[in-house]
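Before I ask anything, let me first share the structure, which is written out below as structure tokens.
What you see is the complex with one protein chain gone and the rest in place.
So, chain A:
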């Protein structure tokens, strides 16, 4: 049994690795150029991003390996990373291409791999399924309103007591 266990484990690892490689890559380690989606079909849009250029840094990208020329990378108003995009030429051949970007400020050069595959029909990888955009935080009781309600009722109780007290003294009400 021991002898068969190892090859089986190896096969399982290989299958897992293949599954991971097939999943759309997103979230590459800092210092690299993220290329998304990869793989992509000829004609598809590709987004690249890097954190290597620092806060507010811009970069010049080079996608000429796949025939898409150069591109600019700039940070969005709310982002620290520089992002850019290009379109893979419809005539691109399947294969792995190196995309590079050079930071304008610190001159750092980062690279990322773009995998082009021939898939029928679809140019873009579309998301699937629903989106997790809420946790229910708006649904609970509002502690501020509850506290205000308690305080206001305390005022009412104090007022009522005062009035009853005066009435008991016959002060006229």
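Please note the rule applied: a contact is a pair of C-beta atoms (placed from the backbone, for glycine too) under 8 Å apart; a residue touches a chain by one contact, two chains touch by 3 or more; residues count from 1.
FYI, contacts and distances are computed from a predicted model.
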Options "Class F sortase", "Glutamyl-tRNA(Gln) amidotransferase subunit A", "Sarcosine oxidase subunit beta" or "Small RNA 2'-O-methyltransferase": UniProt name of the undisplayed chain: "Class F sortase"
Footprint left on chain A by the chain that the document does not show: 23-24, 26-27, 36-37, 45-47, 49, 74, 76-79, 83, 85, 87, 122-146, 148-156, 159-160, 162-163, 166, 171-173
